[in-house]
Structure formats: C-alpha cells, structure tokens
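Read the structure below first, then the notes.
In this view, the complex is presented without one of its protein chains, the others remaining in place.
The first chain written gets the first letter, and so on, giving A and B; residue counts start at 1 in each chain.
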Amino acid sequence: MPKVSRALFRNPATVLSLSFILILLCLAVFGPMVYGVDPFGLSMEVAEGPSRLHLLGTDDLGRDVLAGMIEGIKISLFVGFSAALAATFLGIVVGAVAGYVGGWFDLIVMRIAEFFQVMPSFILAVLIVAMIGPGLTRIVLVIAVLSWPQTARFARAEVLRISQFDFVNAARCLGISSWRILFTDVLPNAVGPALAVSTLIMAQAILLEASLSFLGLSSPDIISWGRMLSAGQNYLETAWWLSVFPGLAILLTVLAFNLLGDALADIMNPRHAN
Amino acid sequence: MNRNENVLEIRDLHLVYTGRQRVVHAIQDATVVVGRGEAVGIAGESGSGKSSLARAAMGLLPPKVSAIVSGRILVEGADVTTYTQRRWQSLRGNPIAIVFQDPLSFLNPVVRIGEQVAESVRQHDPGVSVAPRVRDLLNMVQLPESAAQRYPHELSGGMRQRVMMAIALGCRPRLLIADEPTTALDVTTQAEILKLLAELRAELDMSLLLISHDLGVLRSSCDRTYIMYAGHTIESGATVDVLRCSLHPYTKGLVDASRMVLNAQNRFSAIGGDVPTLSKRHGLCPFLPRCACSIAECQDRMPRLDEQAAGHMVRCWQAQARHPAEKGHGAV
Partner (left out) sequence: MALFELMQISKSFRQRGAAPFQALADVSVHIDAGECVAIVGESGSGKSTLARVALRLLDPDCGDVLLDGESILGMSEEKWNRLRLTVQPVFQDPSSAFNPRRTVQSSLEQAIGQCVPKEPAPRERALELLSSVELRPAEDFLQRYPHQLSGGQRQRLGIARALATRPRLIVADEPLSGADVSIRAQVLNLLLDLRERQNIAILMITHDMLVARALADRVVVMHRGRVVEQGRTRDIMDAPQDPYTQRLLNAVLSVDADI
C-alpha cells in the first residue's frame, strides 16, 4: 500500500483529483452546518442570480442552488461508492472463480459479461429503471448489474495469469485445497487491476445517475445534480446558473474519479511493477 | 583509417544509473580493448556490469537515468564518450552492430523476416539492390530462402538468432557485439550458432565482442577474455591463460565452479558469500569480503590493473605480490 500511495502522489493530476474529492466530502459533511440554508426551502428570491444571500443563485421556486448542490453531493457520492462497491465485489468474485475453475462456468460467465458489455448500458439502464420505477437503491443495483463485467474481466485475467506461477503449484503439491489457494494466495495478488477499475466505475455510476435524473427517472423527493440540470433546461437563457453550476459539478467530479482511476490502473498494472 | 587501430576501446569507465532514490554504480573501473579481427570475451555473473558495458559501447544506455562519470569510449579511434543519440545513430550498425540474448523481443512480430533484414540493408547500404543482398545474408547465416517469408514466431530460437545476425551483418559491421547470444538456446543449437559466428568472423574479417556468463562458450570462441566482477575488470589476457592459469582468486573460483567437479571433501568448490552491493563506489577490492587469500595491502587500497605476464593483466595485490612481473600498465 505505501508504494501505491507514493506513486499516486507523484502525479499532479492525481493529487488534484484526490484533493477535489476530499473537498467534496468535506462539503457534504460540513456544508449544511457552514452554509445553513435549507436546500428544500422555498424563498422569496425567485430565479435570482448569484448574490450575497444565495451564493450560486436560486431556482424558479426560490430554492438555493448551492445548498441543493451540497445535498446533491451526498446522492452522487452515495450512488458512486455503493454501485462501485457492489460491482467490484460481484465482479471480483465471479471473475476470479471463472478464471480459476475454468470450464463451462467460465464459458457461461464470460458470455453473460460480454452481453452486458456489448449492450449500450445507458439505454439498458433507462429501460430497466423505467420498468421497475425510480429509487436510489434500485438505481444503485441497476448500475452494479451493468458494471460488474468490467471488474470481472480484470479479475479473471489476473487470476489466470497468477495461477500459472510456481507458488500456486507449490501449494498444490502441499495438498492444500484449490479453494484455499484461490483465496489465500491467488486473490490477494490478483485484485489489483480490478480494484483500479472500481474508481472508473464510480465515475460511470455518477454520470449514469445524473443522466437518469436528468431524464426524470429519479425519485422527485431527492435533489440530485442531474435533476437540477433537468430543471434548468428551460431557463438556459434567463437563469444560466441553474445549469452551469450543477453541470460543472458533474463534469469535475466525473473527471476527478476518471483521472484517479487511470492513475491507479497504471500503478496496479503488473508490467508497471518493474 | 589505420588497419592496426583498435576497433573498440573502453578505458577506465565509471558508469552510474540514477534512480529516484538510489544510485547504482554499475561499472566502476572497466577497461576493454578489441582489436581488428579479434574475438574478445567478457565473462561475469549478474551484477558484474558486463551487459551495461555492451550497451555503453553502442550508446544504448538509457539517457535520462544513466551517466558516464569518468573514462572514455573510443570507436575506431574516435572518442564517443559524450556522443548524443543522434551521433550514435550514425555509428550503430556500422562500424558496431549488436545481437542480444532474446531475439523475440527485438524482432518486430508483425513484419516478415525478409523485410526486417531488408530494412537493415536499406539503412546501411543505400545504393545496393536489396533483394539479392537479403538472399546473400540469409545464405551467410545458413537460413533457407523460404525463411524470408516467415514471421519471427514461426521460427525456432536458433533460427531467430540467425536472423538477428543477418540483420547485424546487413550493416557490414567491423565489430559485432553479442550479448549472451546463446544463453536462451539449447546446447546443440548453441554449438551451431557459435560455429557460425566463427565462420562469419573469418569470412568478413570482423571483430567479435562476446559477452557470456558461460566460460565454456568463451573458451571455445574467444582469443582473449576479460573477467568482470562488481563493475570492475579484474583479469584479462589470452583466454587459455586466464582460464587455465587464473591469477585472481575470483577467476579461479569461477573456473573451478564451472567445471562442476567434486573436490576432496566430495563437494563442489563454491565461492562463499554474495556479490557486493553496487550502491556505492568501492574503495577497496570488491572481492575482499569473499576472498580467502587476501594480504595486508588489500585492506589499504584498491588494487590496480597490472600486467603480470605477456598480455595477462590482473587487479589483485595478492597475485601481483606472488608473481612480481613486468611493471607498468600494458597496452591491453
């Protein structure tokens, strides 16, 4: 781990991304206390630009944009983390077992994974959410189901590679059961690239949630950046702050996670090790 | 150009690799000379610096992380120590060409063999008609003409090594550096490749600098041999002298270990201990911690390379004390 952090901090883009994410977290936790405005609260200042009272302006119902965005951080990060966590866990388990066991299980799993990768995930997500209805947990599940093939691929490839190493053969010659070898010797060495991909999945999840919210497929009682963008559509010329700020937030957050994911992927790449 | 001029001279070379947090003194004091038409060998184990030496002679050291601290490299009399990559390009291939241990890493996997040899010809023999020359080269390395249509992965290890040699010869080199050319090959293939090298040398009046950890290979192919240890050349001379009448305790240990013959205790003679670290420059003989015959002077200063018998140099106080011979540095 220390080697990874050192390598991470060397890259200026990564340091920026990490700092940005840290700022987001701080805002999510301390924001409501510091900027005491109620995000759901209607006020008299309707559709007003950034002012001293409302730092980033208000929307057509008088709700503060900045407060709404701080609220939106929670949604985005929640969706991002949980979807990535679920996808990574599922993907690593399925991919690792497929790579280790091989045979028909591997065949079936890989065909399923290919199906999900070939399908345009956005359209699939829209269809599914339209069918099962909105809701934060449902969206997280949908994204996880659409994303696990990515981690599964990496996990499987690494497990296949590591299984050829002689230390695995040595363990087999000691009569240690295959499953024990998988969990104690192979997996710890194989999860690197898969974990790196999980940050990219976070970025994808945030974007996907924003897109679904934009299309109105999220529950109306939560404030998310996508929904704010959607609401701001009609006011592009008159109240630009309703679109620009949430849009920027989405852009920067997704960018930050993508950069972080790229850097991690480079570091975790086994060929990079030398 | 003087016919008697040495085709390669490396004198008192000190080379370091600089990493983020550490420095490796890969070569600390090495002197190697290859004359016209000679076959010279460099023997050493891992960490001896022999591969770095080969790369230094071709300007193939990674520019940002390596630095020549002192010493000189002369190619046909010209001092190339401070050459930039651009100037090196004019030297590579001709007069010096190189073949490596693993041809698979150096051959382009998606280009047919014939085309890769042709590329070398076009680069170094611009006027000549390419196809016949490629045929000649493949012939010279005893590859069938049909090989030209193949891809590298379709050939055996020995054939790929021949292709490397054909590409190197396409440049009409006056010196061929071979860095562990047969290490990855079967022993029967190795014998063929070494025989081919000897034939080519004779036919083309080409010098050879052969680098190997295998003393048997050097014994069979080289007139003179240098022994390297921890970045220093510690012994050199006619191969027969160096291997049969070794002066340096490390050379003796290496030769004994290579023989794999049991000694009186029914064990193989091994050199105890491990190779020293290269993270700092050695002030004393690098072999001292492992040496069984050190004398008082060894604890004081680093031994100098001195000539003990005609052409036989050694860097060892103990050897020089036992055989006080002609003083002064020899020419080679």
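The rule is short, and it goes like this: contacts are C-beta pairs under 8 Å (C-beta built on N, C-alpha and C of every residue); 3 or more make two chains touch, one makes a residue touch a chain.
Small disclaimer: the values here were computed from a predicted structure and weren't measured.
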Q. Touching the left-out chain: which of A:Val118, A:Met131 or A:Leu174?
A. A:Leu174
**Q.** Among B:Ser90, B:Ser105 or B:Thr188, residue touching the chain not depicted
**A.** B:Thr188
Q) At which residues does chain A meet the chain that is not included here? A) 165-167, 169-176, 185, 188-189
Q.
Just checking the interface: what residues of chain B touch the absent partner chain?
A. 45-46, 157, 186-191, 194, 213-217, 219-220, 243, 253-255, 257-262, 266-272, 274-275
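Methods note: only the chains that are shown with their structure count from here on.
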Q. Per the centroid of Cα atoms for each chain, what is the distance between chain A and chain B, given in Å?
A. 53
